[in-house]
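Note sheet for the following structure.
Here the complex is missing one protein chain, while the rest keep their positions.
Naming follows writing order (A, B, C and D), and every chain is counted from residue 1.
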Amino acid sequence: MLDQIISTFETGSGFWNPLVWLTALVIAFLIIYIVRGFGKREYKKGTDQTQAFLSGNPEYEKDKMHVKANNVYWGFTESLKSVYNFFGKMHTGNVSDYVLWFVIIMGILFLIFGVI
Amino acid sequence: MNDILSILINHSPALIVAVPLFGAFLTPLVGMINDKIRNIFVIFITLLTGFFTVILVNEVFTNGIKTYCFGAENPSVNPVVRIFFEIDGMSAFMALIAVILPIVAVIYSWGFAKEETGQSKYYTLILLMTAGILGMVLTGDMFNFFVFLEITSISSAALVAFWTNKKNSVQAAFKYIVISSIGALMVLFAVAIFYGQYNALNMAVIANNIGFGFLDKIALVVLIAALTMKAAIAPMHMWLPDAYSGAPSPVTVVIVGTTLASLYGVFRVVFTIYGKQFLTILRSFGDFAVTPSLLIGVFIVVLAVLTIVIGVFMALKSNDFKRMIGYAAVAEIGYMILAVGSAISTYFIPTGTTTVTMAEHGKMALTGGIFHMINDALDIGLLFLVAGAVYYATKETSLNKLGGLSRKMKYTTVFFLIGLFAVSGLPPMNGFASKLIIYQSTYQVNPILAIVAILCSIMLLAVFVKVFHSAFLGPEISSTKNVKEVPKSMLIAMGILAALIIFFGLFPEFVITNIVEPAKNALLNSSEYISAILGGV
Amino acid sequence: MSGMSKIVKTISSIAFPFVMIYGLYIIAHGHLTPGGGFQGGAIVASGAAMILVSYGSVWTMGKVKEKKLSILESTGAIVFIGTAILGLLFAGVFFNNFLFDSNLIFNIVPVKGSTVGILNSAGTLPIMNFAVGLKVVAGLFAIVLVMAYATTKMGGGKK
Amino acid sequence: MSKRNFAAVIFFTIVAVFLFFTALMMHPFGIFDEDNQPEMDDHIIDNSQTETGANNAVTGVVFDYRGFDTLGEATVLFTAVAGVILVFRRLKK
Partner (left out) sequence: MMTFNIPYIAVIGLILVGLIAVVFKRNLIKIVIGITLIESGVNLFLITLGYRENSIAPIYTSSPGGLMSLPVPQALTLTSIVIGVAVLALMISFIVHIYRHYNTLDASKIRGDEE
C-alpha cells in the first residue's frame, strides 16, 4: 500500500515523485533559513525604521496606497482592447442570446453531420 | 456482519439515491424541532450517502460493472422493461466527485447560513441536488437521466435565487432555469427519437442497436448541443458566471458538481451510446476517411480552445471575486474537453483487426481529462468557498473594495493560496499533474493546442495573482477594518478540500492508478457496458 | 386578492365537495380506469385553487398555512419512498411490488384479459397512488397559495 | 434587420430544415412494420395484469415498471414547492 502511494508518476518526458519533491522542499527551506540568517538584527518595531520612505514626502492614506483591482493589468486590457470589445459584445447578458448561441451551435453541428 | 455488508453493497446503488431523497423529505419536519438537530441530521445524511458511495465505488473498482434493477430480482432482459442503474468505472468516479462536494457544502453552510431565513428549505434543496447529481451519474436509462437532470436544474435554480433581495441572484436564476429547461427538453427530444426508433430507453440497449443513419445523427447532434450547453462550453457558457456568482458559495460548490455531471452525460453519449459507430466511414477523400470520431473530436477541440481563451480573458478583466472564479471555471472546463476532444480525434482501427482502439497519446489525454474533472471540482470548489468566506466576513465581493484581508483572515489566505496554486497548475497541487498530462498529450495531437493551453494556464495564474494582490495583500483599508476570521465550520470545510488537493497533488500516480484508470477503461470499453445488461453479446 | 362576490363564494363552496370527491375517485381507481395519483391530485388541487380565487388569498392563508401544506407534502413523499423501501426490506429489491400476490391487502390477482376491475388488487400501486395524490394536492395548492399571497403582499411591482 | 436577427434567421432555417427531415424520416405514424415491432410495450401490455395486478397498463408502467421515474417526478414537484416557498420567504427573521 505505502509503496503504491509513493510510486513515481511518469508522463514520458517528466516525472513526479513525492519523496524527491519533499527532499527538494526541505533543501529549499534550509537555503532560505541560511540566507535569512544573513539579515540584519537591528530592526526594531515602533521606531522610524518601520515608516515607509517616499522620497521624503508624507505617506498617503492607507486607502489611497492600495492599488485597486480595476487598475491591475491595465496595460494588458488596453492593448488588447479589440479582443475585449469582441468578447464584451458576446456577453450581452440577454437570455434570448444565450439560447440563440445554442441554436447556432446546433445548426453548425447539423451542417457538419448532414453535409458530410 | 459480513452478510449485512454484502447486502448493503448489493443495494448501495438504490440506497445512494434513496438516502438523500429520504433525508430531503424529512428535513422540513426535522427543521421544526431545532436548527442544530436539523444541521446534524443533514450532515449525517450526506455522510451516510458518502459511506454508501464509498462501498459501491470500492465494489465497482474491484469487481467491475454493477447493475441494479428497480422492482424485480430477476428482470427480463429481452426486452429490457424496467429501469436499471448501471455503474461502471466512470459512473463510480463521478459519484465520488458528486458526494464530496455536498458534504463540504453542508459543513460550510452551518456557519455560512446561520443568519439566513428559510434554512430548512435550503438544506432540503441541497440534499435534492445531491440526489439528482448522483442519479444522473449512476443511471443506465435515458429517460431517468432526463428526470434527474431536471431535479438538479430545478433545485439548483431555486438555490441560485436564495438571496432574493439581490437582483443579480434573481436574474441569474431565471437565466439558469431557462437554459437548463431548454437543454433538458432537447435531451427529452433526443430520447423520444431513440424511443421511436429502437423502442427502448435503456442506454445499453440503445447502444447495442445503434446505427448511424439520419435519425441517429440528429439525436447525436441534439444531445451534444444540449448537454454541452448545460456543461457551459463556449459559446454557450454565459449563464455560468451569472449563476455561479449569484448563488451563495456553498451552493455554487454543489452546482460545480451539476456542471460536471452534464459533462459526464456528454461523455456517456459519445463514448458509450455511439461507441459502436465511431468508425463508420462517412465519406473518404482518397486515403483520408472522415469518421464520426474525427468530426466530433475536432469540433470539441475547437470549442475547447474557444472555451479556454474566452474564460481566461474574461476572468482577467472581471472585477468581481465570484464572477472571476466563474470565468476561471469556464476555462477549467475547457481544459477537460480539450483533452477529451483530442483523445476522441485519435480513435483508429489497427490494421488486421476490427476492434476500435485509441492511439497511446489519446489514451493519455483521456486520462488527463478525466483526472482534471475531479481536480477542477476540488480547486474551483475551494476558491468559491474562499470567496464565500470573504463575503461572509466583509459582505463584499467586488475586488475594488477589498484589501489587506491577509492581516485579519490568516487561514482563509492560506486556503486561497492553495487554491491559487492548484487552479493554475503549479506543483505540488493537484492541478499540476493533470495539466502536465494534458499539455504533453495534446502536444502530440497538435502542438498549437498545447501552446494555447500552457499560455492560458499562465494567464490563469495572473488572474488569481490579481485577486491575491487586491483582496488579500496591501494595507488595511477602512472598509475591511472590522473584519474577523470566519467561523470554525467554514474553516473545516475549506480544510477538507485543501487537504484533498494536497493529497492528490503529492500522490498523483496513486490516484491515477486507483481512480482514474478504471474510469478511462470504462469509457473506452462500451461493449462491456452493453454486455453487463444484455449478457454476452 | 380580497375575494370575489358572494354568489361566486357560495357556488364555489357548494361545488368544492363534488370536485374533491371526483378527484378522490380518480385517485382511488387509478389502477383500474384512466387516471391516477397525479391526475386526481391535480383535480383536487384545482378545486382548492377555485376556493382560493373566490375567497381571496389572505382569507385562505388564514385558514391553511403553507407550513401545514409543506408537512402534508413531506408526508406524502415519505409514504411513497417508504413503500419503495419496504419493498427492499420485504422482497429484497427497491421498488418491489411486495403486496402483489401476498396475503395482505390489495392482493387479488386479476384474471387476464378484459375484466371488471377489482379495487382490492395491484399490490402497492394504490398506496403509491394515494401518496402521490396527497403530495400533488398539497404541492400544487402550496405553490398557488404562496404565489398568490406573496404577490398580494408585495403589490404591483413597486419597490 | 440587425446582425443578430440575420444570424438567427439563417441558423433557424438550417435547424428547421433538418428537424423537418427528422419528422419525415420517423417511422410512419401509427404503423409498426414486421421488423419494427414495439417489443417493450407489447411485453408490458401482455404482462401488466400478471406482473403488477393493475388493469390499467399505464398505471402499471408509472408505478411499477418505471416506478423510479415516478419517484423522480414526485421529487421534482417537491423541489418546485420547496423552491417556490424558498423564493417567497420572508428575508428578515
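The working rule: a contact is a pair of C-beta atoms (placed from the backbone, for glycine too) under 8 Å apart; a residue touches a chain by one contact, two chains touch by 3 or more.
Please read these numbers as outputs of a predicted model, since none were measured by experiment.
Shown chains touched by the missing chain in the whole complex: A, B, C, D. Residue B:157 is the one among B:43, B:131, B:157 or B:477 that touches the chain not shown.
One of B:92, B:107, B:133 or B:188 touches the chain omitted from the figure, and that residue is B:188.
Shown as candidates are C:8, C:24, C:58 or C:147; the residue that touches the absent chain is C:147. Taking the complete complex into account, residues 143, 147, 150, 153-154, 157-158, 161, 164, 167-168, 170-174, 177-178, 181-182, 185, 188-189, 192, 195-196, 201, 242, 245-246, 318-320, 323 of subunit B touch the chain not shown.
Across the interface with the omitted chain, subunit A contributes residues 91-96, 99-100, 103. For subunit C, the residues touching the absent chain in the complete assembly are 32-34, 36, 38, 110, 113-117, 136, 140, 143, 147, 150-151, 154, 157-159.
In this section, only the chains that are shown with their structure count from here on.
Between subunit A and subunit C the centroid-to-centroid distance comes to 55 Å (mean Cα coordinates, whole Å). Note on chain placement: the centre of subunit A and the centre of subunit B lie 23 Å apart, centres being C-alpha means. Those residues of subunit C in touch with two or more other chains are numbered 70, 74, 77, 81, 84, 94-95, 97.
Among the residues of subunit D, those touching two or more other chains are numbered 18, 64, 67-68, 71, 73, 75, 78, 80, 84-85, 88. Taken together, the touching pairs give a contact graph of some other shape, not a line, ring, star or complete one.
Within the complex, the subunit B residues that touch subunit D are 21, 24-25, 28, 70-71, 76, 79-83, 115, 117-118, 121-122, 124-125, 128, 131-132, 135, 143-144, 147-148, 150-151, 154-155, 157-159, 161-162, 164-165, 193, 196-197, 199-201, 213-215, 218.
Subunit B meets subunit A in the complex at residues 174-175, 178-179, 182-183, 217-218, 220-222, 224-226, 228-229, 235-236, 238-239, 242, 282-283, 290, 295, 299, 310, 313-314, 316-317, 319, 364, 398-400, 402-404, 427-428, 432-433, 436-437, 440, 462, 466-467, 469-471, 474-478, 506-510, 512-513. Residues 30-34, 36, 38, 66, 70, 73-74, 76-77, 80-81, 84, 94-95, 97, 100-101, 106, 108-113, 115, 117, 121-125, 128-129, 132, 135-136, 138-140, 142-143, 146-147, 149-150 of subunit C are the ones touching subunit D in the complex.
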